[in-house]
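Note that this complex is displayed minus one protein chain, with the remaining chains in position.
Coming up: chain A.
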């Protein structure tokens, strides 16, 4: 559902936890150690974002703007959706290829380093050791 929540950011850093009720479509993508069984790639150009066995599945309620916006739409008023499941890494350099956009509020969104489609994920400058890639916005393939 389209909504707008970039302009009314909360004061609190959103929390994340291990995703327990794993949806069926993700079950086959997790190894026994909770890490990703397959590589994480850009769903558009297949650029490699994360290698397999590098990220953990977590739950985090997060607003992500849609990649396509109306022309002349201000970034703060971007339309988007709230998503919940993410691949989580704790070191920026775990990424093979990724781009970071400029900060909005306290947030930096992640994009594909090659075709620049995004946001594919997010990090919060108040929690600079946590990087999240949306399971809905990438492709799982080796």
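FYI, contacts are C-beta pairs under 8 Å (C-beta built on N, C-alpha and C of every residue); 3 or more make two chains touch, one makes a residue touch a chain; residues count from 1.
In this section, contacts and distances are computed from a predicted model.
Only one of "DgyrCDS1022", "Mitochondrial inner membrane protease subunit 1-like", "Protein kinase domain-containing protein" or "UBC core domain-containing protein" fits the UniProt record of the hidden chain, and that name is "DgyrCDS1022".
Of the candidate positions A:34, A:67 or A:127, contact with the hidden chain is made by A:67.
Here the missing chain is touched by one residue of A:13, A:31 or A:75, and it is A:75.
Within the entire complex, the positions of chain A that touch the omitted partner chain are 51, 54, 65-75, 78, 91-104, 108-109, 111, 113, 115-119.
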